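What follows is a single structure, and I will ask about it in a moment.
Shown here: the complex without one of its protein chains, the others still in place.
Letters are used for the chains, namely A, B and C, taken in the order the chains are written, and counting of residues starts over at 1 for each.
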């Protein structure tokens, strides 16, 4: 079986295992206070062009989202999010578990707009008794989104602006950040993301690391005491250098974006093959998640040799499915899939 | 100014104040363990034909909803509700504050259906990894709903059945229960409500009391330790007899439904007047909340002598507004309003 | 049976019932936005000599404590409290339910000291990894305390000072505030309490009202959005004028302190009788709660005609019990008790 069901089905980039081997029986202090974490923070600050940013390493995405969001909000506030946002559908209510409503806005291709955000804020304060409703307290978007789309630079700037005007911190979930930045459609840089977000994270788990998400805090008001939040939410890895060395490796010599590019190259080959062979796309994704409509027979037949995710039923005879590529996807595996189509 | 903006703008039925006066300097034990509460419980058990029900008195609706819902759910569960449900829009996220997602289903005229509930459950378990999503753990409906509509007995029975089959406790918010039961459209009785709900409450605040909601628990699994939940959620009134005597008064000689009937009678007069004078109804409500579409000029003009609630903008020139009647609404006040139309 | 088991076993001062009767079928707007609440706020601001204070009316003490404390703290912070503090022992973990640790300091006669507070703060920051521990975020004291004692003005000023220096808001639970201020031992005024606390509340439930606690916020940083907290925590009474008119009555012509004085007068009579008749005091309380040691036989015998609270076992043959007086305690009832001793 060849696996395309997600982008986190292989351990990590070999350079990371090598670095761990090299470390050997070396002793380190815990909780992210080691030299590897310090160097990784410096490398990330340089890559994002934000010399004053705070950088913290957490283990996984749900934990990171819940920690960041609950650190930003006051108890009576909620987070504005696309209704298709990961926090709204696939985190077992971790945000609500932390006490906060996800205020879901209807997404278009996984995205929300600056206008929707402004309207949500206006609607809240237009109410004669706004204190009877959850106050919008921040904005959450994903780059790329859960359906593989990406915000253009101008869309991001508009969202940034509406957030700034309304004093809503903007949080960008970058679980697949590398795959967004490497998309041919992307006109934003890593520095743009960093400049426009109050807080965001650079996903490691899906882009070459064993695990780990690097949270970057730019907004000075959000910086104090963040380590308390991490610890309280169970995200402070005892052997923090394990995260440090991974991000240091990924942010040395541009490895992070270089391996992300492979996922995009393979995804584009796959997409072209779908189109060439007459398959209908379910969504026009410019990143590493590709959505295509198959007949039930085709899906059944492909599932004999490939793992992929059933996404949505289209009609009685058709289903939309998702194929993911990753930093580790080989040309050979994609060739095999294309041949089978 | 004559007030029609809500159904809780007058202190309480005179019989309640009389009862308090009569009590005078009498001493009572606290926390709902007094004889008045005991008698009120007995009176309610008789009225609902559930001799084994547990009855608790809380102070207000938001508190009651949060206390009941968080007492029923496990941490990873959410409550299915109409998207227009009070818990989803007008309680400042009290349910999320208690750690639980409100799983909003699109309402039709404020109501959800048994089919929608079944589909939500099916969708949850159809997922290959349901543990990544909030598990539906109970169902919340309002009777009447936030837009004044009521479920028919057959709709309630269908919802009860789908809840039973899926082991989802059914919770009925009866903040305006009296007004629903007195509606000419209502084919359910108080005993039906009690029979079909695992837990529900009889609203006092909006139907004659100064404050107070009587929570009735029928499902034996939900009964233990409920007083701990009340206390923890700040709902255990020190002078509990104040709630007991109010519900005892309301459930003596059928006062509760008798005074609720006045609200319906006045609302129907108002509705007929709207229709007779050619106003468009915004919603066809059979209870004490009436929704009508006014031109902006009409709204402006009426607001000089009447308080009512702006409900929704219709277009640039029109607005839907809500007029509420209550147990205390006088024929004279409704006449004055009708004359002004 | 004559009840001395608590100070909230009679409905309310007659002047309050009269005021409600007089209000009759008058219509009012809800949620504390009515004229009675406005006037009560003004009366309280005048009484406490804080013209800029925010004043909010909540229903009960546990609710008030949880709402205030969770509005002040950040998620990783806890509240410093005497281990005997009401929030630590008698609120079913409402503070922890809101996500916060009660950091209990060993109390002496129900009180904590400025020194203890400073030491707790110092100990926290002395840790090499303070983020592994709950950060002290505010201080909670009761005036009077749960065992009837009161802080002297100099003790309060020292606590105020250590709080100010360490940026810890000081919250004073005044559930029995009137009884503290009327104590012969008290050298602080209501204005002192108001001046020294960042936020405090004036208890109504135990001092003449049916229910209600008036929260006073002096610290400007704690004022914004407090109504959201009240609503989310289920403390926003729909018919808010019921609280407004009670506090307006209590703060008209000094009624609040005048009726509190009665409790103290009766308590002192009782205490003197205990001493005169050779009973050992369990605690030397200068307020309305009196603690005395009885033999088991004496306790048994007295319990035939009086309700009082068993407080603590002393030895196999003796028990400490609590007798409470209140605004409503009559000279006749105390005489009867004294005669029985």
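Observations on the structure shown:
By our rule, a contact is a pair of C-beta atoms (placed from the backbone, for glycine too) under 8 Å apart; a residue touches a chain by one contact, two chains touch by 3 or more.
Source: prediction; values computed, not measured.
Only one residue from A:17, A:191, A:276 or A:313 touches the chain missing from this view: A:17. The chain that is not drawn here is touched, among residues C:2, C:42, C:133 or C:257, by C:133.
Among A:15, A:268 or A:307, the one in contact with the hidden chain is A:307.
In the complete complex, the hidden chain is touched by one of B:4, B:76 or B:308, namely B:76.
Across the interface with the omitted chain, subunit A contributes residues 1-3, 5-6, 8-11, 17, 20-21, 23-30, 59-64, 66-67, 91-94, 97, 205-206, 210-211, 228, 231-239, 241-242, 307, 328.
Within the entire complex, the positions of subunit B that touch the omitted partner chain are 31, 70-71, 74-76, 98-99, 129-132, 135, 225, 227-232, 236. On the side of subunit C, the interface with the absent chain consists of residues 75-76, 78, 89-93, 96-102, 131-134, using the contact rule stated above.
The criterion applied here is as follows: only the chains that are shown with their structure count from here on.
Averaging Cα atoms per chain gives one point for each, and the point farthest from that of subunit B is the centre of A. For the pair subunit A and subunit C, the distance between mean C-alpha positions equals 49 Å.
A straight line joining the Cα centres of subunit B and subunit C is 33 Å long. With centres taken as mean Cα positions, subunit B sits 42 Å from subunit A.
Within subunit C, residues 228, 231-232, 236 each touch two or more of the remaining chains.
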